[in-house]
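One chain of protein is taken out of this complex; the other chains stay put.
Labels run A, B, C and D following the written order; every chain starts at residue 1.
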Amino acid sequence: VKRIGIADTTFARFDMGSAALDEIAKQGEQMGLKRGRDFEMDRVTVPGIKDLPVACMNLLLGEDHARGPGERSLEGRASSPGCDIAMALGMVGAADVDKVCGHEASTSIQQAMLMTRKHILEVFVHEDEAKTEAELGFLFDRRTREHALNALWMVFSPEELSRRAGTGQRQGFADAGPLAAGR
Amino acid sequence: VKRIGIADTTFARFDMGSAALDEIAKQGEQMGLKRGRDFEMDRVTVPGIKDLPVACMNLLLGEDHARGPGERSLEGRASSPGCDIAMALGMVGAADVDKVCGHEASTSIQQAMLMTRKHILEVFVHEDEAKTEAELGFLFDRRTREHALNALWMVFSPEELSRRAGTGQRQGFADAGPLAAGR
Amino acid sequence: VKRIGIADTTFARFDMGSAALDEIAKQGEQMGLKRGRDFEMDRVTVPGIKDLPVACMNLLLGEDHARGPGERSLEGRASSPGCDIAMALGMVGAADVDKVCGHEASTSIQQAMLMTRKHILEVFVHEDEAKTEAELGFLFDRRTREHALNALWMVFSPEELSRRAGTGQRQGFADAGPLAAGR
Amino acid sequence: VKRIGIADTTFARFDMGSAALDEIAKQGEQMGLKRGRDFEMDRVTVPGIKDLPVACMNLLLGEDHARGPGERSLEGRASSPGCDIAMALGMVGAADVDKVCGHEASTSIQQAMLMTRKHILEVFVHEDEAKTEAELGFLFDRRTREHALNALWMVFSPEELSRRAGTGQRQGFADAGPLAAGR
Partner (left out) sequence: VKRIGIADTTFARFDMGSAALDEIAKQGEQMGLKRGRDFEMDRVTVPGIKDLPVACMNLLLGEDHARGPGERSLEGRASSPGCDIAMALGMVGAADVDKVCGHEASTSIQQAMLMTRKHILEVFVHEDEAKTEAELGFLFDRRTREHALNALWMVFSPEELSRRAGTGQRQGFADAGPLAAGR
């Protein structure tokens, strides 16, 4: 059984964690995967994006390795094995200081990947990417769901990604599409 | 018994460490937690924010691991076990060079988290976030206290954070609130 | 037998991985090297450039070391030894936030090299380097192919690089050429 | 016996190392500490600020650990135990490229602290902080001496720092002073 870890924040203005859990359940079903038999999901919520890297690391290494507080499995079990992949779900505010925070969190997520040798899909929505609150809400939902599918593909069907190599895929907004080799 | 480590600076213009200690004591009591029985607090003061990461690391790893100077437990004991969580309390000045220092300190706090696998709540107040000295003082106090509660939740009640996932919580200023899923 | 690892993305607007595989095969033949006897190639595709560093690390350390999902050898074998060198192929978008992502990915690729003590050739094309889509497609193709040759030289003929020391070589656009020692 | 390590550069326009040695000797005497009995000082000079992090690391780990060149104890002994704290003394030039160098050196000093779990007091003077050369010379001297006292306090009297928590201490220029808790 594969485990997918999901970490999100109280800072974000959208419940990204629930969207990810919902999409993984739906898409997993379409791929013929059963929760419990084929995959499990662990979720943890932290205050802000800077708390995500160590939270993801602890999800990936599992409870036995986790020496920090606050990691709980969805099933409420006291301990869980490490996840095979994690999603780091967060929002980056519009102020300059927020952008620096986003950069610091991303840098640390990168390090957590190298230290665990596992993938963490960073799903960050920037508050200033959308023009209206409605569009922002839409973006939160779409990006999270498209990356949830990526997470499933990386664990169960990496050939789905190989098939799309260099095709300009985007998460949230419209895909950019491929270019010809040119001159 | 859980330990909460608190590191602050002589550079900051507000006694953030005392505010954190006071709030943890108050909130802990409201949560039915007794100091000594349920939790202990260790505090250390360093010159500036760049001295916080290694100070927090030593708080998290405890005296036996600490090979550096200056770490003392509040109780004046010669040695202490490692803390379960730490708070890094500091002020970032308004000059460009100060902002770079803040970024360097944050980056290193991130690394200290990954190296210890424990959370460090970074509570930084930027000197230019407030318009008056009175507002700045207020911000120092509020942000420190709201994060002190986060620290308690992370150790004792992670479900309080899960319940607030994606609800736009802020520390210091007013909360931003949640968005709808949009279009 | 030497192994060359190739990691690319679904985000890029050009199939950089196939260009690299094709060029290595062609150039290898010209150098008298036979695929299977002298070298093998492993390829993996990930969503974006931030997923490249850990993918390259897993290519370099091999399947036995890889604890993450999604790494497969080209030959479809369940496991493979570590590669001797890797190519990280990706596109950096034109927006500010994309440039920051590029920087984060590059920083992490650097770390992956130091952790494995092996070279990763970073082949990034910036969306705003070219004036037209045709030129961009050309750049994708040329840069990837010129670095594919570098990869072969680093593994099989480092003297080809020594011979070109300080000669202003470029990948994609025209070479800059050498300067005289001056005054 | 405690050891204080001092690393400075040939790039700086002021002999910061000698100022630090002199101040530690003076202040130590005032604190009733005797050199040789209570503390020792090790000094090393490197070309520029980017050479300081590894120099400090080697001072903190001692000769037995040092595998690099150029570390010598003040007493001229062939080997020395690791220092308890180090001071990284340097000047950051006024050009943009110099500021980036300063950032790189600072980032690495942070890492050296986490790797050794010891404090390194970073004492950097920026060439453009002062309006005249006389003021710059004054700043070099004052900042170095005030941080030399911090170093002594961290090793011998951490309570001197606790007492000044949140009081707006500065090194070189006038202190900023504390704020009230506000509204």
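The rule is short, and it goes like this: a contact is a pair of C-beta atoms (placed from the backbone, for glycine too) under 8 Å apart; a residue touches a chain by one contact, two chains touch by 3 or more.
If you're wondering where the values come from, they're calculated on a predicted model, not measured in any experiment.
The chain that is not drawn here is touched, among residues D:A112, D:A151 or D:L179, by D:A112. Across D:C101, D:M154 or D:L179, the residue that sits in touch with the chain not pictured is D:C101. On the side of chain C, touch with the chain left out of the figure occurs at residues 2, 84-85, 99, 102-103, 106-107, 109-111, 113-114, 116-119, 121-122, 126, 129, 147, 150, 154-155, 158-159, 161-162, 164-171, 176-183. For chain D, the residues touching the chain absent from view are 8-19, 43-47, 50-51, 53-55, 57-58, 61, 65-72, 97, 100-101, 104-105, 107-108, 111-112, 115, 133-141.
Following the convention adopted for this analysis, only the chains that are shown with their structure count from here on.
Taken over every residue number at the interface, the positions common to chain B and chain D amount to under half, indicating a different-residue contact. Centroids of chain A and chain D (each the mean of its C-alpha atoms) stand 42 Å apart. Centres computed as Cα averages put chain B at a distance of 26 Å from chain D.
Counting partner chains per residue, chain B shows two or more touched chains at residues 107, 111. If each chain is drawn as a node and touching chains are joined, the picture is a simple open line.
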